[in-house]
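In this view, the complex is presented without one of its protein chains, the others remaining in place.
This part shows subunit A:
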Amino acid sequence: MQWLADLGRQGRELIESLGRSGQFLAGFLLGVPNARVGFPLLVKQLYFVGVLSLAIIVVSGLFIGMVLGLQGYTILSDYGSESAIGQMIALTLVRELGPVVTALLFAGRAGSALTAEIGLMKATEQLSSLEMMGVDPLRRVVAPRFWAGFLAMPVLAAIFSVVGIWGGMLVGVEWLGVFEGSFWGNMQSSVSFTSDVLNGVIKSVVFGFVCAWIAVYQGYDCVPTSAGISSATTKTVVFSSLAVLGLDFVLTAVMFGDF
């Protein structure tokens, strides 16, 4: 019967953790922001979370777009439909790979860094010292990082998709010789702003919220030791990735499912 007790304990711990993370989220979302103090902090974090993630996003987007171009050409040319390659690349990127891969890369690069930074601030008593100075660490440390992640994700996903499409064009048009007019023309006629682009943006907004929440919560709630920070950083990447993939299925079913 030990397994039943263990299962119950783990279930209770999971619910406790969810409750704590909800309280934590409300703690900094419900506060009235102070623009004079908050805006410079947000800009600084946008730089760390967004601008410094650009390199990995651009390079990944470029190669994924190029691979899509190659694979798409190989498959579509069997049916004599290689002119639809632009449509295929754009829909794949805008609907799926843009938001999902950006979120996975974001969790690995920026999410883990946020967790480690907040965790280390906790371990070195910087968060406690803020509290003792009468400064709420949720608003000073956590909120700017959360909002920066939340705002940066849709922009990064858009950049990823744009660069990916350009990479696909490089391979499809410049290298494999697909007619440029049909590449862009098919794309223009088949990609809808509302049902494709906007749904992709909604996905990246949801992923941004979830990834930033997981990252700051894991840092704030970690055991303040080196092992605790290491474990929290790992949890950020694992939980964010699983949440993104799971939510992607749900969102895709809601947005594109034809039931």
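To be clear about the criterion, contacts are C-beta pairs under 8 Å (C-beta built on N, C-alpha and C of every residue); 3 or more make two chains touch, one makes a residue touch a chain; residues count from 1.
The rule is short, and it goes like this: contacts and distances are computed from a predicted model.
> Among "Dipeptide transport system permease protein DppC", "ATP-binding cassette domain-containing protein", "Protocatechuate 3,4-dioxygenase subunit alpha" or "3-isopropylmalate dehydratase", go ahead and choose the protein name stored in UniProt for the chain not displayed.
"ATP-binding cassette domain-containing protein"
> Taking the full complex into account, find the residue in A:T74, A:T124, A:S192 or A:S226 that is in contact with the omitted chain.
Touches the omitted chain: A:T124.
> Just one of A:L25, A:V135, A:V197 or A:V223 touches the chain that is missing; which is it?
Answering carefully, the residue with contact to the hidden chain is A:V135.
> Mind listing the subunit A residues that contact the chain we can't see here?
37, 124-126, 128-129, 131-136
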